[in-house]
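Every protein chain but one is kept in place in this view of the complex.
Think of it as A, B and C in the order they're written, each chain with its own count starting at 1.
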Amino acid sequence: MIRVGIVGATGYAGLELVRLLLEHPRAKVTYIASKGDAGRDLNEIYPFLKGHFSMKCEDFNPERALAQADFFFLAMPHGLSGDMAPKLLKPGKKVVDIGSDFRLDDAAAYEKWYKMKAAKKPDVPTVYGLPEINGDAVKNAVLVANPGCFPTAVVLGLYPLVKRGLIDSQGIVVDAKTGVSGAGRTPAIGNLLVEANENLKAYKVGAHQHTPEIEQALSKAAGSPVTVVFTTHLAPLSRGILSTAYGRLQSPAATADLLNLYRETYREEPFVQVMPEGVYPGVKEVLGSNTCMIGLKVDERTGTVVVVSAIDNLTKGASGQAIQNMNLMCGLEETMGLPRVGLIP
Amino acid sequence: MIRVGIVGATGYAGLELVRLLLEHPRAKVTYIASKGDAGRDLNEIYPFLKGHFSMKCEDFNPERALAQADFFFLAMPHGLSGDMAPKLLKPGKKVVDIGSDFRLDDAAAYEKWYKMKAAKKPDVPTVYGLPEINGDAVKNAVLVANPGCFPTAVVLGLYPLVKRGLIDSQGIVVDAKTGVSGAGRTPAIGNLLVEANENLKAYKVGAHQHTPEIEQALSKAAGSPVTVVFTTHLAPLSRGILSTAYGRLQSPAATADLLNLYRETYREEPFVQVMPEGVYPGVKEVLGSNTCMIGLKVDERTGTVVVVSAIDNLTKGASGQAIQNMNLMCGLEETMGLPRVGLIP
Amino acid sequence: MIRVGIVGATGYAGLELVRLLLEHPRAKVTYIASKGDAGRDLNEIYPFLKGHFSMKCEDFNPERALAQADFFFLAMPHGLSGDMAPKLLKPGKKVVDIGSDFRLDDAAAYEKWYKMKAAKKPDVPTVYGLPEINGDAVKNAVLVANPGCFPTAVVLGLYPLVKRGLIDSQGIVVDAKTGVSGAGRTPAIGNLLVEANENLKAYKVGAHQHTPEIEQALSKAAGSPVTVVFTTHLAPLSRGILSTAYGRLQSPAATADLLNLYRETYREEPFVQVMPEGVYPGVKEVLGSNTCMIGLKVDERTGTVVVVSAIDNLTKGASGQAIQNMNLMCGLEETMGLPRVGLIP
Partner (left out) sequence: MIRVGIVGATGYAGLELVRLLLEHPRAKVTYIASKGDAGRDLNEIYPFLKGHFSMKCEDFNPERALAQADFFFLAMPHGLSGDMAPKLLKPGKKVVDIGSDFRLDDAAAYEKWYKMKAAKKPDVPTVYGLPEINGDAVKNAVLVANPGCFPTAVVLGLYPLVKRGLIDSQGIVVDAKTGVSGAGRTPAIGNLLVEANENLKAYKVGAHQHTPEIEQALSKAAGSPVTVVFTTHLAPLSRGILSTAYGRLQSPAATADLLNLYRETYREEPFVQVMPEGVYPGVKEVLGSNTCMIGLKVDERTGTVVVVSAIDNLTKGASGQAIQNMNLMCGLEETMGLPRVGLIP
């Protein structure tokens, strides 16, 4: 049984880890830390856990953590895991960082987009943990940078096209929509139900910090620089990301052929489902699951391919993917303990 | 492995059975019937099932059904399972009827409230499948009438008080709120998002067909007739029932003592969680789970006890409870394959 | 043209005043104050006002206020208007307090339920501004205590029954549901869309501070003490209150007769609409309007009358009613500038 420690257990990503790991047959949460709620049982903060999970949050302390657990998930605000991870990477210990600190190769890009200092490079190699692309490297990693929620949806949606060079690599338009849980549990006026319900708005236009992460992943796939125009929207949902991406085809292509390419690319991937022609996924179809659903259509009039991909931002976009990475890093079945179908209806 | 047949697989209760049974270690769906969708794969109707479940819906035929499966769930509109169940109750076969046909002992009451003819009594005993109250009878049953969604929430909420005779048994006020999935998948104007979102309204005031079922269950618990004033409201939710019940105390009682009585009553019940004083459950806390959460408070000024109980109407209020019954009827662990914590956040 | 000052202009009640007064033919906002946002134009905080309303918020200062405006609305948190109102009640000036400071006659009750010191009684008479009951007194008032949102819905719903003594005056059950805007604009975790959407929960059971206000108004109507069991629920709505009240009839009565009594009682009231038998209002039907819609049904089996009343908590439940009071206090048509139909669909 893997002894799991969660740092940042009371935020939404942390809670999602607890919820999912309750059902994991080979892992057990044995340590939880939370700065703000040290001393409180997690089930006091979240009464729905009563009867199912009981553990006191601690103030993070590396010695305590290392004594209590062997596998760590860091679910902290930006800028905190950079210092924390190296303290936990002792022999036999492994870390998945759900935060952004280790995702970008280019420190200058981090500083430009996050407007904070980049983390110091750790002594061990950091693997970008998008298993559908990087699975082999993940298997051998001790430190994995879990992808951001938007990059997961966008990169899975565009990867087959970009890798084959089928679309113009410059200025790919990505119009993304997210539920409010993406903003975390810290209260802000704009995230109140009163302000967000029956509403829909763009934010951080041209300025979202996930832009360089998307471009880095797609550039690696293409073998040359890719740029995206990336717009995020806040939708009146709790969970879910829908990415609608528009690629200008380098040469005419049929919808059916591109769908086949996608099916081929993701044939072995348990968490990617490619829809039939004419079917586009809704975010509710992946609610609470670790699945990414993809649909696409060629708009022949304009030579554009439109790719729609849907994930649950807290599951495949954060904690589910983190557990998927844990499974790979620990030699377990990739799908272990992870729901594959959404909560419909 | 139990071979399971679902009649009425494309409605919400049927789909919920499929979704839950996908994760059940000892049961497997081997037969699905749906009048309207015969010939279509269920994953055509529900694309989120693609890659996870594939089976063609059949037009219901008892011989085919009996050949393909051993345990049947009937998830049909009122008035259909009464004829169907007896055809399936052959040696070695068992049935849980999620519909209302076998729930009421009193045919006249059925006809009055449902405004249709009551089903003929079957040859085998019918057990009312609320396992927290009737679990022993369920274990030996071959035909179980699965409780209605409202009765599940209301009866679990009031049972300890009524059994002990602690509240006035006449005119217990029950103010219940339900999500829209309770109305099923047949489209109706009032259930459109446009009409139901940002809305909340009472319906069937004094006329809801679950009234006699609630009164029957509470009367049996009390050992004498109980009446309720039962008002249902449509809330802008997909799933969930919240019941707020008001009992006039026969003599003064402390909140803490009543909470203890509830904890005692449900001590062995894995799917009932009693909250601490001052905590009242929200329906989202049981979303997608088979749990009923209960909170209560004595209003000393008026000598009233207010009991709040929450369930997911499709899980504990329908298909989850049906599987809980199946587990008991088949000698399996009661909790097998059933989620216990809700999808939070 | 009435020169209107709003103290607390940036909260939801303040904003609702601005929005409604934009269309008022005889009043004009000439002064706005807001502690937190002094110096900012209201349309910076609320960009949807751009092009329609522009005015800088000031830090409240009685001299400035008295120089700039003649009629004041106080839309502040509890405990602040008690000191403020007397400073504004100079000759020729009038005040409607949307807060709770002047609503209760009994200071001890205020202190018990609000857990803070009651305001000092002002030198002028304070009129409880529920115009359908107290309209004549409002016309002559210079200081009006605007009713709370729940009391508006509950008292209008029960007034005809209580005044005639048709129901048991003790322990009337009132099950109320409110949208999230009732909690104001200060961010709190429980009011985030993520926490409140697809959720529904009871809060302050037996402890809501509007209880004594409801009892005071109903007791005055009855001419003797009335008590209520009052439970509030948070529903996943932005706006709207639905009150479902349960009265034990003193003697049998027909639904149609009680509906006639209601129609008779409210015959002259432009903002109360009594529904036909079998029709119960939904909160969306009064969205953004100053109307209270009422439906009722006698449950003959239990001798209970169920009364459902719906208002928009920010309009009839706060700022719309405040303007209705202003209209009466200033000798204008009661309905001036106030929407009467909701935003449907």
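Please note the rule applied: a residue touches a chain if its C-beta (ideal position, glycine included) is under 8 Å from a C-beta of that chain, and two chains touch if they have at least 3 such contacts.
Here the structure is a predicted model, which is why all the values come from computation and not from measurement.
For the chain missing from the display, the contacting residue among A:L66, A:L156 or A:A235 is A:A235, taking the whole complex into account. Among the residues B:H78, B:K112 or B:R185, only B:R185 touches the chain that is left out of the figure. By the touch rule set out above, chain C reaches the unshown chain at residues 12, 15, 19, 22-23, 46-53, 181, 185, 197-198, 238-239, 273, 275-276, 279, 281, 285-288, 291, 293, 314, 339-345. Chain A residues in contact with the hidden partner, per the touch definition given at the top, are 170-171, 173, 175, 177, 179, 194-195, 197-203, 205-206, 227-229, 231, 233-240, 242, 244, 246, 248, 280-285, 287, 295, 297-304, 306, 308, 310, 345. Within the entire complex, the positions of chain B that touch the omitted partner chain are 12, 179-181, 185, 187-189, 191-194, 196-198, 236-239.
Keep this in mind: only the chains that are shown with their structure count from here on.
Of all chains present, the one whose mean CA position sits nearest the global mean of protein CA atoms is B. Chain centres here are Cα averages; for chain B and chain C they lie 38 Å apart. Separating the centre of chain A from that of chain B, both taken as means of CA atoms, is a distance of 36 Å.
Counting only residues that touch two or more partner chains, chain C has 179, 194, 197-198, 236-238.
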